[in-house]
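== chain A ==
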Amino acid sequence: MSLLRVENVTKRFGGLVAVDDMSFEIRHGELMAIVGPNGAGKTTMFNLINGVFPADEGRIIFEDVDVTRYPAYKRAHLGIGRTFQIPRPFASATVRENIAIGGMFGAAGSEISVDRAMELADHYIDIIGLKEHRDKPAGGLTPVEKKLVEIARALAMKPRLLLMDEAMAGMNPKDIDEMVAFIREIRDTEGIAIVSMVEHIMRAVAGLAERVIVMHQGALLVDEPTQEALSDPRVIEVYLGQPPEEAHA
Partner candidate 1 sequence: MKKRGLILLVVPFLAIAFFVAPAHAVDSIVIGHPAALSGSYAKAGEQAVGGVQAAVDWVNSVYGGVNVGGKKVPLVYKYYDCESKKESVTSLLERLITTDKVTVTFAPYSSGLTLAGAPVAEKYGIVYMDHGGASDKIFTQGFEYVVQTIGPGSSYHVGTLEMVKKIAPDVKRVALAYEDSEFARSVMDGAEAKARELGFEVVFKRTYPMKVEDLTPLLSDLKASDPEIVIGGGHFQDGQLFNKQMADLDINVKLLSLIAAATLPAFGEALGDLAEGVMGPSHWEYGVTFSEEGAKAAGMTWIGPSQDEYVALFKKAVGKDMLPDYHAAEASAQVLALVLAVEKSDSVDSDVLRKTLGDLTFMSFYGGWDIDDTGKQIGHSMVNVQWQKGERKIIWPEDAQTAKPVFPKPDFE
Partner candidate 2 sequence: MMRPVRAYYPILPVLIGYGILFGIGQMVPGKWQLISQLAFFCALGQAFNLFMGMTGYVDFGYVAFLGVGTYGMAVSIYYLFDKGLGLTMIVIGMILAAVFSTLLSLAVGAVALRLRGAYFAIATIGVNEGFRFLIEGARIWNGSDGMIFSRHMKTAFGRETAMALSMKWADVIVFGVAFLAAVMTLLYMRNKVGYALTALREDEDAAKVMGINVTRYKLIAFITSAILAGLLGASAWALKLTYVYPTDVFAIHYTVEAIIIVLLGGAGTLLGPIVGGLIYGVSKYYLAIVLPGFQLMIFAPIIIMIIVLFPEGTVGILKKRVFGTPLEKFII
């Protein structure tokens, strides 16, 4: 049984077809990446999965529940977590409160008290290693720290599927490697499926994903294990005929 099934999903904005008849599956505990050049419809696909806006056609099924018409918060309750490309922590709240908010309202939301959520937050603060910033407003952190807070916030929701939007954008190679290692570690300890969205940084894909979906102009181009996808001629074609390794400039 798959964790998430996307069936023939289409989304239009006015005359523009942003996502065109996409179908794919995500399995439990899987590391996956959605790859594609700018404008390929990756972000739209993410937004459709976690319910920022509804799909025009098709169905989205999460653990046998048809969530196509569910609002975002209900999907979060079912176990779909999400981070943003530009980190968006709640600036005036402290790091601890930020993460606790994830715990309070996320998947296990209805049962968790404020105090329990705070304890949970402390646990994740240890994991991301920001203990010294615990009671500082999140607005004052560095971008990388914000990113970590955001991931911790999403993890506190106890999701079964975590969508990570361009987790590595704007990072230097050393940080990227650390982040990749961190994401793999999360998958192993939490046992959740993680879908990353990657635009350019192909060197990260190999470490980050066991399977790759490549999107092009809103449609599915390939859905293959990582190594095969990266050497697929169609994928190379999409990246202007250059080998993907060099396209990350």
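Note that a contact is a pair of C-beta atoms (placed from the backbone, for glycine too) under 8 Å apart; a residue touches a chain by one contact, two chains touch by 3 or more; residues count from 1.
Selection criteria: all candidates are chains of the complex that A comes from, given by their letters.
All values derive from a computational prediction rather than experimental measurement.
Asks: Counting any copy, say which of 1 or 2 touches chain A in this complex.
Replies: Candidate in contact with chain A: 2, the rest do not touch it.
Asks: Please give the residue numbers of chain A that touch candidate 2 in the complex, ascending.
Replies: Residues in contact with candidate 2: 50-52, 71-73, 76-77, 81-82, 84, 88, 90-93, 97, 100-102, 104-107, 109, 113-115, 153, 157.
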